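Read the structure below first, then the notes.
Not every chain of the complex is shown here; the ones you see sit where they belong.
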Amino acid sequence: MASIAAQTLFKLFFTLFSAFFIEINGEFSRQSINMSTKRMEKITRLHFYFHDIADGKHPTAMQIIRLPNKTATSFGTTFMVDDPLTEKPKPTSKLVGRAQGIYAFASQSDLWLLMVMSFAFSEGIYNGSAISILGQNAVLDAVREMSIVGGSGIFRFARGYAL
Amino acid sequence: MASIAAQTLFKLFFTLFSAFFIEINGEFSRQSINMSTKRMEKITRLHFYFHDIADGKHPTAMQIIRLPNKTATSFGTTFMVDDPLTEKPKPTSKLVGRAQGIYAFASQSDLWLLMVMSFAFSEGIYNGSAISILGQNAVLDAVREMSIVGGSGIFRFARGYAL
């Protein structure tokens, strides 16, 4: 297998909506209705580098699906990754989190990856919070965009995009 | 393989936004713009137990990716599940739905699962509706949180979190 060692700058933009919950115990479900005329939104911009190493002594990606007949675009080939996210381009710069999940070659004609991942942050107020990514990564494009479909911790209800 | 028989309490919180659609027939796309000063939100809280049985006579989980060299954190190992969701901790208590989808060991250093699932409900007004989950499950933590990234049926446009 050829070596893949990618380094990508991610900028994440997302929006948090405020939400108020009413909890009533002891049954399967409870609903409440909330009419709001004002919504508070918090916009957060994160900026970091993504390091994916498929080869060498300390790979961060492991191939989990290997097909008998590999095509030109590796269609169907799938990796599980646990990739460091760092503050600066250098892999030895400050660790801000980890990208954990799957990427898979999902096109018969291009080098397009389907990304299904969680970005779990460990830095400052983001420690313990994560965002969920589901989208396409056009590997060879200069600008790539993936959508942030949710989050946990301080990123509850988050939506946004990564590029 | 060691037996995994987990029982988890899930509390789901999510928000539904009202939406009004204008449909015009006969072409690929139509758009409309809606300015609203008031938004109605419905907050639903569901509370149920999740049963995942990887071993025994009637497993609810099936290993779909088995790697030649298993690591301490089972990195890359992946299961397909069709797990019952019940009202009370006992597996024989009332069935309220099923969790169907994938979980995968996604960390090289911890027991963290990437969850990509649909929770399809069968109880009361929720029958036929589902929510989509994408996020990380820190198996050994007392409180775990995953994000709800969408839904269908009465959960259209839902977002929220499960813990």
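A and B label the chains in the order they appear, each numbered from 1.
Keep in mind that, in the parts below, a contact is a pair of C-beta atoms (placed from the backbone, for glycine too) under 8 Å apart; a residue touches a chain by one contact, two chains touch by 3 or more.
This is a predicted model, so every value here is computed, not measured.
The complex in this file is a homo-oligomer whose displayed part has 2 chains and whose full count of copies is 3.
Throughout what follows, only the chains that are shown with their structure count from here on.
Every residue of chain B that touches chain A in the complex is listed here, in rising order: 13, 15, 37-48, 65, 67, 75-76, 78, 87, 96, 104-109, 112, 114, 116, 123-124, 126, 134-136, 145-150, 159-161.
Contact residues of chain A toward chain B in the complex are 17, 19-24, 27-37, 39, 60, 62, 64-65, 80-82, 98, 100-102, 116-118, 120, 130, 132, 134, 149-153, 155-159.
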